[in-house]
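The excerpt is restricted to a subset of chains, each kept in its original location.
Chain nomenclature is as follows: A and B, assigned in order of appearance, with residue numbering initiated at 1 for each chain independently.
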Amino acid sequence: MPHLLSSIVAQLGGKLVGQDIHIQSVKTLSDATANDISFLSNPKYKKQLETTNAGAIIVAPNIVGLPENKSYIVADDPYLYFAKVLHLLYPPQKSTRQVHETAVIHRNAIVPDSCEIGAFVVIGENAQLGENCRILSGSVIGENCVLGDECVLYPSVVLYPKTHLGNRVMIHANSVIGADGFGNARTADKTWYKIPQIGGVIIGDDTEIGANSNIDKGALGNTEIGSGCRIDNQVQIGHNCIIGNHTAIAACTGISGSTKIGNYCIVGGAAMFVGHIEIADHTIIGGGTAVTRSIDKPDFYATCYPIQTQKEWVKNAVHIRHLNELSKRVKALEKQ
Amino acid sequence: MPHLLSSIVAQLGGKLVGQDIHIQSVKTLSDATANDISFLSNPKYKKQLETTNAGAIIVAPNIVGLPENKSYIVADDPYLYFAKVLHLLYPPQKSTRQVHETAVIHRNAIVPDSCEIGAFVVIGENAQLGENCRILSGSVIGENCVLGDECVLYPSVVLYPKTHLGNRVMIHANSVIGADGFGNARTADKTWYKIPQIGGVIIGDDTEIGANSNIDKGALGNTEIGSGCRIDNQVQIGHNCIIGNHTAIAACTGISGSTKIGNYCIVGGAAMFVGHIEIADHTIIGGGTAVTRSIDKPDFYATCYPIQTQKEWVKNAVHIRHLNELSKRVKALEKQ
């Protein structure tokens, strides 16, 4: 169903410049054709405005010299506006309000009529779902789990017993929430004695979790994920971690147990955190960075070994193992 | 069901000091209230003994000056004792001895009556389960798998054919044991020719494997995991690896094929191992460490790029690429 630009502006704000055309889809500047809307968020790509075939483009107010043969929506934040246009044109799927005949739902579970329950879903005793949840094929919701309204579990998500999700939490396929934390006591003969993990996981509202990610239950208390977080694929969050609100964690990041990450933090992919540390609000961690200590001053931390060819690396790496001696030798020279 | 301290001591040893009160749960020193037992394993937190509301605390014999208004259990290893109290108060779930009507069990599989088989479980031809196993919803046990007694597979675990588990092996949700190893021969025209993986996986007794972890089958022989191991979430173990007994491997660690890790080793999170190396018994590897060679001397190896702000890092990292030259320049200065 095509949308008139004027109708988009009426719903999302911004200012229409040029003809009021119909839009069918959203594409990048290079892929767009006459029925598509695109966006320019980075002024350095402004030249693409001259070559794009997009029928309409979302631009910032400070872009001058717009080619005249196009339509534009002028918006303060073109990237955010683009996201909102996508939501308008591709609204999230709603609950079908149907329970598949194969689903196994414990008679003491609470599943409102407004929920969609897919094939081969299992919902355990005393689990409680909010309105309009979508639980897709093969997901398992353990006993005593509580889900808010409009949660979405993609296929084969596993919620261990006692997991609590707020409203509008989305979890992608094959993620596991609430598995046992990695807690073991070492005996005198150096064997491992499992520490029963009796806590739970609490996730706030509007948080999205990617595919094949893990959030372990707390050992005694809870593991807590805030509201409005974005957690990517293959993220591992250990027991008793506390992640603040509106924090984003990119793929392949591992966070050891009992680490506390503040609000509004951004963590790049494949970062790793030791346990029992605390990261200040608004901290940014670059991809591949090992966070080995607490951070009390928000800044952009980004440290990883700089890339070289293997041949160059071999020559240099050997000296890293002897930096202490090199430093002493320089000091000795300075004394002379 | 509350437990008397005297009853705990009767079962687990240790010495009761103070009143014989009823305990309902186990909490941290800061969360505990009058009906809870807590523990002090690190003497540096001794001050918390004065502020905690715990009714009882497990302490080491060398802690002196215990506040008098509390009850104590004096035990040689308070952390281990705490784990044992947890087991007493929260014993592991037993098999319900029920087979869910939806489970698909091959007529030639052996599943003792004592086992619990969840909804949508699939058990293949000639698979053989020991007594009291718990196979939770959606798990798949391939043909010719052998499980010992009291194994627990959490939901959606996949055992490829020919996987062997010892007794009391626990595998958390969405882990995969026995997928094909990464074996490919390169042809003259640089395409990949798959090497059929015909080995299996053998896991010893009392080993626990976390969620979303992978242990690949051997190429020709077997991949072997010892007894009493602890393997965390998102661990990847390549084909033909051999992991010794009582070794613990924290989350996000990747171990390349044919690597042999000894007994009683401890591997921190997000470590990585190249293939075809051998690690001595009792070796400890720190988190995020790249293990690029065999280790024949047990020690604590821990090497990762030290964290800095991105701004500082940029200034320093550039010199890493030229350390060899810097070293030569220092040598030249020394000659002068």
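The rule is simple: contacts are C-beta pairs under 8 Å (C-beta built on N, C-alpha and C of every residue); 3 or more make two chains touch, one makes a residue touch a chain.
Values in this document were obtained by computation on a predicted structure and should not be read as measured data.
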Whole-complex copies, counting every chain including the 2 in place: 3
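Methods note: only the chains that are shown with their structure count from here on.
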Length of the line joining the C-alpha centres of chain A and chain B, rounded to whole Å: 26
Partner chain A, residues of chain B touching it in the complex: 26-28, 31, 77, 79-80, 82-84, 86-87, 90, 92, 100, 102, 118-120, 136-138, 154-156, 172-174, 208, 210-212, 228-230, 232-234, 246, 248, 250-252, 264, 269-270, 287-288, 304-311, 313, 317-318, 320-324, 326-327, 330, 333-334
Complex contact set, residues of chain A against chain B: 102, 104, 120, 122, 138, 140, 156, 158, 160, 174-176, 179-180, 182-188, 190-196, 198, 212-214, 216, 220-221, 234, 236, 238, 252, 254, 256, 272, 274, 286, 289-293, 299-306, 308, 312, 315-316, 318-320, 323, 326, 329-330, 333
